[in-house]
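Questions regarding the structure given below will be posed in turn.
Every protein chain but one is kept in place in this view of the complex.
So that you can tell them apart, the chains are marked A, B and C in the order they are listed, and the count of residues begins at 1 in each.
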Amino acid sequence: MRKEYFPVSEGVPAPLTAKVTRKVRFQEVDMLGIVWHGHYASYFEDARIALGARYGVSYQDFYRERVAAPIRKLHADYYQPLFFGREYTIQARIHYSEAAKINHDFFIYDDQGALCTSGYSVQMLVCPVSQELLLAPPPFFQTFLDNWREGKLA
Amino acid sequence: MRKEYFPVSEGVPAPLTAKVTRKVRFQEVDMLGIVWHGHYASYFEDARIALGARYGVSYQDFYRERVAAPIRKLHADYYQPLFFGREYTIQARIHYSEAAKINHDFFIYDDQGALCTSGYSVQMLVCPVSQELLLAPPPFFQTFLDNWREGKLA
Amino acid sequence: MRKEYFPVSEGVPAPLTAKVTRKVRFQEVDMLGIVWHGHYASYFEDARIALGARYGVSYQDFYRERVAAPIRKLHADYYQPLFFGREYTIQARIHYSEAAKINHDFFIYDDQGALCTSGYSVQMLVCPVSQELLLAPPPFFQTFLDNWREGKLA
Partner (left out) sequence: MRKEYFPVSEGVPAPLTAKVTRKVRFQEVDMLGIVWHGHYASYFEDARIALGARYGVSYQDFYRERVAAPIRKLHADYYQPLFFGREYTIQARIHYSEAAKINHDFFIYDDQGALCTSGYSVQMLVCPVSQELLLAPPPFFQTFLDNWREGKLA
């Protein structure tokens, strides 16, 4: 059973998903021959970036619209290691929220389909100058939420 | 108020502490001029390693005693960013536990004394061959716990 | 004109090649919005590893045959920066040599085909225990050289 970091409520649009497949790089592996735990933040990010690109809410979109989305929380649970040269898949999901925050969770599987690591991140939408929390999502993000709620994204 | 990731019980020995002071490196800073969130895992580790070295429970001690202590959980809460070239201090604490696991928490302060990031890690003590959880701490670690409980460490 | 780091002699088998295409990751980009110069060592390595895998002379092959191939020289020339999110291609070439060393060169192109960075690495074949230079290539590597010279690789 996978952990549910963000409990799903009834009537809320289902999460959107993106997957990325990679091979473990030599520099990512430690003295014990396994991926160093700190590198998983970059694995999570690879899938979060792919998801943002897919749905028009990428880093570049935020930058152009002058909204910052700093990471406020990052969490990882490690079950099984990954080894040098082996392929793995990162699944990222974004969870629907009308608050000025963005919740993703992540599930990493090795090339045998075993769940190796899972985790989540929480971002806040803030003004890049004042760093103050936005009272509402910016227009481009609200449009994304509207399309999602209306079932136009898949 | 700092977060208490590991609630302190009465009658349990107080946490042991180590501090490390560093300067933010150029390669750690992102396009926004702040430390990339994924690098904090290495900051936490710098202080955890300093603490292990101080109290005789370092990576090398575990390796010599043929015990592995893989990280099972890592969590970070981000409050304020750190900037290139600025000094910061990482405080690591280890929390007393007789189970075959090791709990650390971490508090990072900038050069003005502001709390920037906090977090925690959980390690399990396992056999490096079978990866099975140890039923009890290994002798060198039990001695460390005994000394701690008897107030011989400070 | 590309730099020729390893002058080609007549009668020597032509270099073997592998290509890898990647996207610049967020964590690789610095305050100026360009890939930090130190990350190119990992880009070179990605293509060197792909080349080794393609021709049966991978890190794992060396490890299994108990030969170490540490890097003795690394060089990079930077012409143009790479930017976050942009695709780039790394071409690695291995140069024929009967000495106990391995010479690679690398050419990185952006998504417009512009040469951004080039460089080379030199590895020595040594005994993993004594660290002494091998007098001749190990059998599996000699077979690779033989096949290469006889035109069986492409």
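In this text, a residue touches a chain if its C-beta (ideal position, glycine included) is under 8 Å from a C-beta of that chain, and two chains touch if they have at least 3 such contacts.
All of these numbers come straight from a predicted model, not from anything done at the bench.
Of the listed residues C:38, C:56 or C:139, the one in contact with the hidden chain in the full complex is C:38. The chain not shown here is touched by just one of B:21, B:60 or B:131, and that residue is B:60.
Per the touch definition above, the residue from A:36, A:59 or A:140 contacting the chain not shown is A:36. On the side of chain B, touch with the chain left out of the figure occurs at residues 25-27, 42, 45-46, 49, 53, 58-60, 84-85. Counting over the whole complex, chain C has residues 32, 37-39, 41-42, 45, 68, 70-78, 81, 128 touching the chain that is not drawn.
The missing chain lies against chain A, touching residues 26-27, 29-31, 33, 36, 38, 84.
Keep this in mind: only the chains that are shown with their structure count from here on.
Every chain gets a centre from its CA atoms, and the centre nearest the mean of all protein CA atoms is that of A.
The geometric centre of chain B is 38 Å away from that of chain C, both derived from CA atoms. Each chain gets a centre from the mean of its Cα atoms; for chain A and chain C, those two points are 33 Å apart. If you average the Cα atoms of chain A and of chain B, the two centres end up 25 Å apart. In chain C, the residues that reach two or more other chains under the touch definition are 26-27, 84.
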